[in-house]
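As you look at this complex, bear in mind that one protein chain is not there, while each of the others sits in place.
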Amino acid sequence: MKNTFGSSVSITIFGESHGAAIGAVLDGLAAGIPVDEEFIASQMDLRKAVGKISTARHEADKVKILSGVFNGRTTGTPITFMIENQDQHSRDYGELAYKARPGHADFTAQMKYHGFQDFRGGGHFSGRITAGIVAAGAVAISALKNKGIHIGTHILTCGGISDRSFSDLTSDIEKLSTAEFAVLDDSVRQTMTARIEAAAAEGDSVGGRLETAVIGFPAGVGEPWFDTLESVLSHMLFSIPAVKGVEFGDGFELADMVGSKANDAYRKNSDSVETVTNHNGGILGGISSGMPIIIRTAIKPTPSIYKGQQTVDMRDMSNTELVIKGRHDPAIIHRARVVVDSAAALVLCDQLALRYGTDWFMQ
Amino acid sequence: MKNTFGSSVSITIFGESHGAAIGAVLDGLAAGIPVDEEFIASQMDLRKAVGKISTARHEADKVKILSGVFNGRTTGTPITFMIENQDQHSRDYGELAYKARPGHADFTAQMKYHGFQDFRGGGHFSGRITAGIVAAGAVAISALKNKGIHIGTHILTCGGISDRSFSDLTSDIEKLSTAEFAVLDDSVRQTMTARIEAAAAEGDSVGGRLETAVIGFPAGVGEPWFDTLESVLSHMLFSIPAVKGVEFGDGFELADMVGSKANDAYRKNSDSVETVTNHNGGILGGISSGMPIIIRTAIKPTPSIYKGQQTVDMRDMSNTELVIKGRHDPAIIHRARVVVDSAAALVLCDQLALRYGTDWFMQ
Amino acid sequence: MKNTFGSSVSITIFGESHGAAIGAVLDGLAAGIPVDEEFIASQMDLRKAVGKISTARHEADKVKILSGVFNGRTTGTPITFMIENQDQHSRDYGELAYKARPGHADFTAQMKYHGFQDFRGGGHFSGRITAGIVAAGAVAISALKNKGIHIGTHILTCGGISDRSFSDLTSDIEKLSTAEFAVLDDSVRQTMTARIEAAAAEGDSVGGRLETAVIGFPAGVGEPWFDTLESVLSHMLFSIPAVKGVEFGDGFELADMVGSKANDAYRKNSDSVETVTNHNGGILGGISSGMPIIIRTAIKPTPSIYKGQQTVDMRDMSNTELVIKGRHDPAIIHRARVVVDSAAALVLCDQLALRYGTDWFMQ
Partner (left out) sequence: MKNTFGSSVSITIFGESHGAAIGAVLDGLAAGIPVDEEFIASQMDLRKAVGKISTARHEADKVKILSGVFNGRTTGTPITFMIENQDQHSRDYGELAYKARPGHADFTAQMKYHGFQDFRGGGHFSGRITAGIVAAGAVAISALKNKGIHIGTHILTCGGISDRSFSDLTSDIEKLSTAEFAVLDDSVRQTMTARIEAAAAEGDSVGGRLETAVIGFPAGVGEPWFDTLESVLSHMLFSIPAVKGVEFGDGFELADMVGSKANDAYRKNSDSVETVTNHNGGILGGISSGMPIIIRTAIKPTPSIYKGQQTVDMRDMSNTELVIKGRHDPAIIHRARVVVDSAAALVLCDQLALRYGTDWFMQ
């Protein structure tokens, strides 16, 4: 399957950056879940450009729900979210039609689609396509919340500057849920945005790391093979443009620990079992332990930079140079975090529906 | 789907550590591919325990092919690999039947299977189940080789000690294909194994990082969403026990780069287009670029250690202590690398068959 | 997966009879295939109501393509078809909101969706949802035609009246491609429509059998298990509302034959092998033989009739009576045939792409 993911709860996405519309079809979610269009809109806003550090392109990103919602609630049948593209510059794309932008998918798209791809603004490869994921994800996030499961993502690092780690997850996730620029330490916001602006001023761009926490997720969900929780989450997360690494718990740091350090000891709490530490990020043997799920994703710097770059002319595959003009993000990490929340929420809904049945979310 | 992965070429695995047999069903691979049982056996050997640094348990790991091979070639129908468990200690498992081993899946298995799981030796969660992946993967690796695609994995780090990076990929992969302990720098072998033995002497264990390279893989394979090459590879890799992180190209390091550094410039070669650098690890927009695919996986330290650990008695979820006895690996990274090769090869075969059709491998 | 079907080429459908819009996402079809919007419109017309024998509801059924087509050709990425619902009566649905219409899905929808389903006009269960299949199917039919594969369906029987059998498949399929009322024997059209009008006059409805032929389909496509050509075709066809039976070749009549009659003898032709008879309908062991694929589907009579019917009030599940008013089809078989063509074409495209690779259709 290509643009569809999920088994019991699934999402199908469609659209191109400069086509008529983009969107998503969310299928399999239980009937009877309230759909809060204001919450969807606020999530869309979190994904949108803010201030100087983002692209000058402004889309209203008004989400139209075409199906699957009746009297304000999910019907149990496919929910279709459509976002019409309004701010399309119907200009000549010039050399961007045939010069492959380094770091972008232009060249690989050419190898796959043989020149028939919609190249405008990255077409179907554009980060803009994530808007559909965010719209559908907003409903998934709401469904999880109804069951006491909360998710939040912060910018752990950006351009070499670090946010503080998660501490009290409940309040941290609460704080992140409305944060325009998702850092936990307020003082970091300014240094990070300054770093992004500095990169922009140089015609360059920066990347960073996102850290996601999920709390309230029940133990016993996931599979030993091949649909481990890590497998299905990473599958989804690696399809978000610019994600080049995914780790769970202490991830790559675990590789340097000894077992006596990495193992999370168990202890009985008042009413449940928890681990003293959480190096494994809430997942053991592919299955949730009931501890917070911790995910980190590596976001590479935005490939659109304003410096001259060596590339090929795809008409004859000859060597050439490219200088990108136009409007572009010097960083996308502050926008990507709501995409990660949304994508992860969709996967978790699917896993929960597989485990507990399709009606679980309506109970 | 649970123990089955893949779309056109798929693998289904089965078995428990101390059950009658383990194995795998490899389905969808083209007819007519020579099956070299000696090569399968040699791959099984690479996965097996070697010397002091591995478990004292010795399985012959003789692979029986039950179906799908006729006159030494694949028939195009399911190939079944069965490995009978011979070295089972039919002893009393004692407290391991109910005390959750930290870092293992005992507790999460209990939450999922409610006590009906086969707990002996980790049951279906055991690393032993990867033997089926290696057997099937051997045929996949052969199929790729026939098409000029080669794969190799080395131990980039183990217990804090580093191997050299890949340099000449062709000769490095060749060297790794028969290496018992997969390091590129021969002088590192001794320091790494000494480090593993030191951990063993302390009743502790170590983990590490694996680095995998694939050469000869054609451009234009993979999907923009949701089956990016990174997505499908990571999905498979994260189901290998102990894998807690997966990254492509420079992975998490990309997060700290600026765009002008991270972007890989294109240049025309004699007959193809390549990139000057390969920070993106051969994949852009989810699709192969024709450059080497570079993957790194984080392997956590073996959870079985000989030190006392705090845990719960799962019969009543009360606090207790556990001291693990018996035979265990102080490290599994030197065994895991052939599992990673095999798992990745299976995924790549699937992607190629989807792209070029089911007969491509027989041509 | 629910509203998505297909593996390499897939379709996702959405919408409700009286919602904002219905539609489909067609994914995985090769890039570069010309998209003929006029042909799509003409296929939509074939599905629409004609004359006295169909519902008085008239939808323009204008198909908007939201994505996946660029410069008149497929891009290789998802093609989204949207059909806005225009002729919605925003009236009080009265007792249809809670009285289960016999033969319809009202009661089973209630059991599944617990009252949250959009009941208006059958909601997501409405035959109207097949419009998305027809739109996507039109592109699939075109892609098949480009490769010399043609498909056609006629009304074999309706209300007990029979059309002649297929004879010259090439000219029969050609004739059907533009027939408003799909019978091969022109003289049957009038008797059949008279039969439908007679049923309508009695407040009743009729069903019938559709017969489909596919010519030019290559040998060697399909699987022995579980994705036999019959399996995947029937899977799709049984999801079309009102289909209650599917058979291939001589189907149920084969059950009464002896083997020496049912077996199709082979003979060499100038350049290919064919069978003397085609009792098996072009499929043996789940795989195409190169002979015409023959499918018959049973369409039950339209459940909406104007006679009083015994039913339950779903608010308290008490016994009650129902008399349906409003606009309804006394028969849908003449509209269903283009749905069957479209559905079958989508499945065949998927099978061909799996067999020969994703680019096969662009060659």
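Just so it is clear, A, B and C label the chains in written order, and each chain counts residues from 1 on its own.
One rule holds in what follows: contacts are C-beta pairs under 8 Å (C-beta built on N, C-alpha and C of every residue); 3 or more make two chains touch, one makes a residue touch a chain.
Every value quoted in this text rests on a predicted model; they were computed, and no experiment measured them.
Trainee: Considering the full assembly, with which of the depicted chains is the omitted chain in contact?
Mentor: A, B, C
Trainee: So one chain is hidden, and I want to know which residue out of C:F39, C:F107 or C:W360 touches that hidden chain in the complete assembly.
Mentor: Answer from the full complex: C:F107 touches the omitted chain.
Trainee: Which one, B:F39, B:Y98 or B:Y113, makes contact with the chain that was left out?
Mentor: B:Y113
Trainee: Which of C:M236, C:I293 or C:L352 sits in contact with the chain that's absent?
Mentor: Residue touching the chain left out of view: C:M236.
Trainee: May I ask you to list the residues on chain B that touch the chain which is not drawn?
Mentor: Against the left-out chain, chain B lists 1-4, 7, 10, 12-16, 19-23, 25, 27-28, 31-32, 64-68, 70-71, 73-80, 82, 112-114, 116-118, 123-124, 359, 362.
Trainee: Considering the whole complex, not just the chains shown, which residues of chain A touch the missing one?
Mentor: Interface with the chain not displayed, on the chain A side: 7-8, 77, 224, 354-360.
Trainee: Name every residue on chain C in touch with the hidden partner chain.
Mentor: Residues in contact with the chain left out: 1-5, 7, 13, 100, 102-105, 107-109, 111-112, 124-125, 129, 157, 159-160, 199, 204-209, 219-228, 230-232, 234-236, 238-239, 241, 243-268, 273, 275-276, 280-281, 283-290, 298-305, 307, 309-312, 317-319.
As a working rule, only the chains that are shown with their structure count from here on.
Trainee: Could you tell me which chain's Cα centre is nearest to the average position of every protein Cα atom shown?
Mentor: A
Trainee: Determine, using the mean of C-alpha atoms as each chain's centre, which chain is farthest from chain B.
Mentor: Max centre-to-centre separation from chain B belongs to C.
Trainee: CA centre of chain A versus CA centre of chain B: separation in Å?
Mentor: So the centre of chain A lies 27 Å away from the centre of chain B.
Trainee: Roughly how far is chain B from chain C, going centre to centre by Cα mean, in whole Å?
Mentor: Comparing mean C-alpha positions, chain C is 45 Å from chain B.
Trainee: Among the residues of chain B, which are close enough to touch at least two other chains?
Mentor: In chain B, the residues touching two or more other chains are 7, 224.
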